[in-house]
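Pasting a structure below so you can have a look.
Missing here: one protein chain of the complex. Every other protein chain is in place.
Presenting chain A:
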Amino acid sequence: MTAVTVTETRAKRVVAAPRAPRRRLSGGGVGAGTIIAFLTPFFLPFVLFYLVPVGYAIWQSFRVVRRNGGQYGTSYTTFGGFDQYSQVLHNHEFWSSIGRIGLFGIVQVPVMLFVALVMALLLDTPLLKVKSFFRIAAFMPYAVPGVIAAIMWSYLYSPQLSPVVDILKHLGLQPNFLGPGAVLWSAANVSTWLWTGYNMLIMFSALQAIPQELYEAAKLDGAGNWTIAWRIKVPIIAPSIVLTTVFSIIGTLQLYAEPAVLRQISSNISSTFTPNMLAYAVASGNNYQQAAAISVVIALITFVLSFGFMRLTSKKAGL
């Protein structure tokens, strides 16, 4: 009984509400052509460069290569069900790349976001002078393309060329930034250097949107700068922090440029170091179907992790 009433009211509201704007719409002469004209610039590239490639990859991932006779034969593809997926899930290299990247993310993402948050809070205090300089300086690395950043850092890591290594050696240390244990963290350092400023800027602009009255009220209640920062600012910008975390999770799972560049000078980065590098290596061996399956699995893991994180934090962050 109640259910029916609720549905009815909802239906009425739905019917009643749009009436006025609808008349205005047709009266203003916004026809179908206009809507299509405005939507096409978005939808056409979206379909061509997003939906079609994704669809193609999914389609490929369900195919297997077969061959007709002879030493070289003639290849063709046929439906293979979940064959490629079962191979990916049983691929030891795949899981070790996921594990490596998991370790990377668990350490690098919190460190980077914490530094970004502290920098954003510092920029937001009245204590800091020449703010615009610091803001630009912190954001600057983001303007450097990832590959260039990785090349730059590779010179700083290289024992043959690096002034940093030279100085550390003079201090009696034996650093090996490219060694089997260290190279993952050397890559993490490049990512952190690149992205901290970007994340800081997102948090900082959220901070800028907080009305000053809140701080005045807090001060009247006896809150100091420290309390304002951690009890007022951080909770209010929590949605931004969640957002940057989700971006970082996605970025981590797609990690490619930094390790791929460092691989040029360190043999301790294998061709299957990250999931994306594995997909690339498999594709370059002409096994496009398996590479497609790897890509789809990476996408699914990214989906689960980022949406999982959003769900987990949505209540607390007030999203």
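One rule holds in what follows: a contact is a pair of C-beta atoms (placed from the backbone, for glycine too) under 8 Å apart; a residue touches a chain by one contact, two chains touch by 3 or more; residues count from 1.
Quick note on the criterion: contacts and distances are computed from a predicted model.
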Chain excluded from display, named as in UniProt, from "Transcriptional regulator PadR-like family protein", "ABC transporter permease", "Extracellular solute-binding protein" or "Ferrous iron transport protein A": "Extracellular solute-binding protein"
Option touching the unshown chain, where A:71, A:132, A:174 or A:212 are the choices: A:71
Residue among A:115, A:152 or A:281 touching the omitted chain: A:281
Chain A residues that touch the omitted chain in the full complex: 22, 25-26, 31-32, 35-36, 39-40, 43-44, 47-48, 51-52, 55-56, 59, 64-77, 87, 155, 158-161, 178-180, 263-265, 267-268, 270-272, 281-282, 284-287, 290
